[in-house]
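The complex appears here minus one protein chain, its other protein chains still in place.
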Amino acid sequence: MTKILEVTDVSKAYGGVKANEDISLSIDQGSIVGLIGPNGSGKTTLFNSIVGAHPIDKGSIKFNNEELSTLTVDQISRRGLLRTFQQTKIYGQMTCMMNMKISKKLTGKFSDMFQTIPKEVEEEAEQILSFVGLYQKRNLRAGELSFGQQKLLELAMALINAPKMLILDEPTAGINPTLINGIVDRLIKVNKKYNITLFVIEHNMRVIMNLAQKIYCMAYGRILAEGKPEEIKNDKKVIDAYLGAAH
Amino acid sequence: MFADFDKKELTGLAFLLFLGISTPYLFSGYRIQMAELFLFMVYASTWNIQGGKMGYNTFGNIVFFGVGMYVCASTQIAVAFPLGEWTAAGGYKTFVHTPQQYFLGIPLGILLAGIVPAIIALIIGSALLVLRGHYFAIGTLGLGIASGEFATSLEIIGGGQGMTVPFWPKVAGLPHTFLGGGVNFFFTLSFLLFLAVFFFLRWLYKTRFGLILTAIRDNEDKAESMGIPTMHYKVTGWVFSAFFMGIAGGIFGNINGYIEPTEVAFAGATVGVFMVLMTILGGKGTLWGPIIGAFIFQLFKEFFWTYFLGWQLVALGALIIGIIIFFPEGIMGMLRQKYPALFGEVVDEEARLAQVTINTDD
Partner (left out) sequence: MILLQAPFLNLQALLDGLMVGAIFAFVAYGMALVWGVMNIINIVQGEFVILGGYITFTFYKMGLSPFIGIPFSFLLLFCLGFLIYRTIIFRVVSRDMFISILATFGISIVVQQLMNIGFGSQVETANSGLGTSFLFDGNITLSHIKIFSFIVCLLGASAVIYFMKTSKLGRAIRATAQNARAARILGVDTEKVYCYTYAINAAICGLAGSLVAMTYTLHPYIGLPYTVRSFMIVIVAGLGNFPAVLASGLGLGTIEEFSAYTLGQEYRIGFVFLMLVLILVYRSRKLAKKREYLK
């Protein structure tokens, strides 16, 4: 299987604190990979490094065999690697539909700035909104949505650009249990139907065990273990560092 | 062209067209005030690109106004005479433009008055627009005053003494009022500039550009992380403002007849604040807000200048405080709250309350 993302020996320090130390991992094209670990173990830092939100201290990040660590957020997102956030980032004053329209990327030419938004984009946005169950709320201001609905909107905003790979930061955190099942279902469908590779941070063990084919566990800025969900579940180091005796 | 205008907009536009066309005939005593009114609308509408649409409250647009004014006047003079000698001699007392020279200078001057500030905006915009919030506001305030001080020390444009603008020429065989005379001519230019700005912005706000300006106001970090090169949009927006403000400055310099650095050209504490005030009064972030605001503001201003002469700036300062405290949403904001349907906003309670369920069958 081809690797879509390869992270080799990545380190990142904030001042004296080593948030990531010699992280190496690889993700297969078309798979769903989970990332777990206690709070403060450097998961979000790793995500930020991958999407280029801050420069890394050393190491290399390859996406489809292209080095990312020298590119900006903007350039990386154009190559089809998108992310969502733990705290949702949406345009609260604008309607969901406008949020979707803005998110649709163009080729990046200067003249694109002054295009009126074509009808097809609107139709596409409607389709994706109904895919995540927000069609009815398309004309509401995004700020009025509940937190869970905002997470769905953010997912929709990433999907409209038909990414090759999506990086999701806690997609089910703070969402009520009935909606969680729906989100998990959508994520699996995103992966199967649109062939989008997913890389997911998740604290909800039930969700990640069902979703992922492979899981990495981080602690203290390092990769502690990797393997299939069952292996991780029974890994002694992971249980000590994160899962605890309860699992 | 007018196909997508609705009734309210058409009425408003018809009223403005009426003012623009009839003023030289019906209200010829108020031509200067009316020219000023249309220029005010330009100031406020272009300020609105930054302050209203994009959420970047600038006090620096006055720089482009002042630069445009000086560039236009200098070009008008320099097509015929050496600039330094003109300012040293006190202007038109010694040198007189022939009609050919004059009408060569005007279009050239106005063109450059747009282009030079636009280039300046491109350069300083890339540096200054990284500032956020009040840092941007104070930084641009500093820029405006620094420009005034700089102009004061430039001898070739008359320094603190200022300079005069070429006189409306006398053509042999024609009355002095040909082409409506100087005042009518520049009134018409102001009106045409306003129309250009209006239609340009109306188009601009409908494109992706307008949408992204709003996105920047709403959540700039998000826009950046979504891969929108926000800096390009911010700078381009400022270049547009600078272009039109520069031309407005060039026209105003000709109407005023006399240019001086701190009170006329780089008047950050008067015109620089007025444009902010007009926009807020009318309603930030809307197309018509700045226009309505400018109209009301001009009424106030004329009233103060007539009845509070000597105290007019005190009254205007008090007006600023009053509007900011009691009326920060502006007229459009107030109307929007009361009659959301007028603005095409539907309050859909049903959709708001609906539960989101994901249909897992498909």
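As written, the chain order gives the labels A and B, with residue 1 at the start of each chain.
Note that in this section contacts are C-beta pairs under 8 Å (C-beta built on N, C-alpha and C of every residue); 3 or more make two chains touch, one makes a residue touch a chain.
Here the structure is a predicted model, which means the values were calculated and not measured.
Considering A:87, A:178 or A:195, the position touching the chain not shown turns out to be A:87 (whole complex).
From the options B:78, B:96, B:239 or B:320, the residue with contact to the chain not on display is B:320. Contact with the omitted chain, checked across B:96, B:146, B:195 or B:239, is made by B:146. Within chain B, the residues in touch with the undisplayed chain are 57, 127-128, 130-135, 137-139, 141-143, 145-146, 149-150, 152-153, 221, 224-225, 269, 273, 276-277, 280, 310-311, 313-314, 316-321, 324-325, 328.
As a convention for this text, only the chains that are shown with their structure count from here on.
Averaged Cα coordinates give chain A a centre that lies 44 Å from the centre of chain B. The touching residues of chain A, when paired with chain B in their complex, are 51, 53, 73-78, 83, 85, 89-94, 98, 101-103, 105-106, 108, 110, 112-117, 132-134, 136-137, 139-140, 144, 148-149, 152, 157, 178-179, 181-183, 185-186. The residues of chain B lying in touch with chain A in their complex are 204, 206-209, 211-212, 214-215, 217-219, 221-229, 232-233, 236, 346, 348, 351-352, 354, 356-360.
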